[in-house]
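Heads up: the structure comes next, in structure tokens.
Yeah, one chain of the complex is gone here, protein chain that is, but the others are all in their spots.
The block that comes next holds chain A.
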Amino acid sequence: MFHIYCPHCCEYREEEEFHVAGQAHIARPLDPDACTDKEWGEFMYFRANPRGIHHELWVHGAGCRKYFNVTRDTQTYEIKEVYKVGEKPSVVADDVK
């Protein structure tokens, strides 16, 4: 069970208070009507499944109900950082740098 620091509450809390909400930084296209079916399908369904550094959206559902981002290593389950929505991660995978 993870121990997660909520950047809004500024406290470590147990994973039971949180929910993961999928991959972070999946922006809704600004002009959906201009998207092809393929582009829309990729926005809706296609997600990364990296081995190693991954950015996830979490919500402090049983706390402040705020969403925030988590950089997590999917192999070691280490949480490298948490950061607010709209911010950029400081830890990224080597092949993204």
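Definition applied: a contact is a pair of C-beta atoms (placed from the backbone, for glycine too) under 8 Å apart; a residue touches a chain by one contact, two chains touch by 3 or more; residues count from 1.
One rule holds for everything that comes next: contacts and distances are computed from a predicted model.
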Exercise for review: Tell me the UniProt name of the left-out chain, picking from "ABC-2 type transport system ATP-binding protein", "Sarcosine oxidase subunit alpha", "NADH-quinone oxidoreductase subunit 12" or "Aspartate carbamoyltransferase".
Suggested key: "Sarcosine oxidase subunit alpha"
Revision key, fill the gap. Contact with the hidden chain, among A:Arg51, A:Arg65 or A:Lys88, goes to A:Arg65
**Study point:** Residue numbers in chain A that touch the chain omitted from display
**Key:** 1-3, 14, 21, 27-28, 31-33, 35, 37, 40-41, 43-44, 57, 59, 61, 65-67, 73, 75-79, 85-86
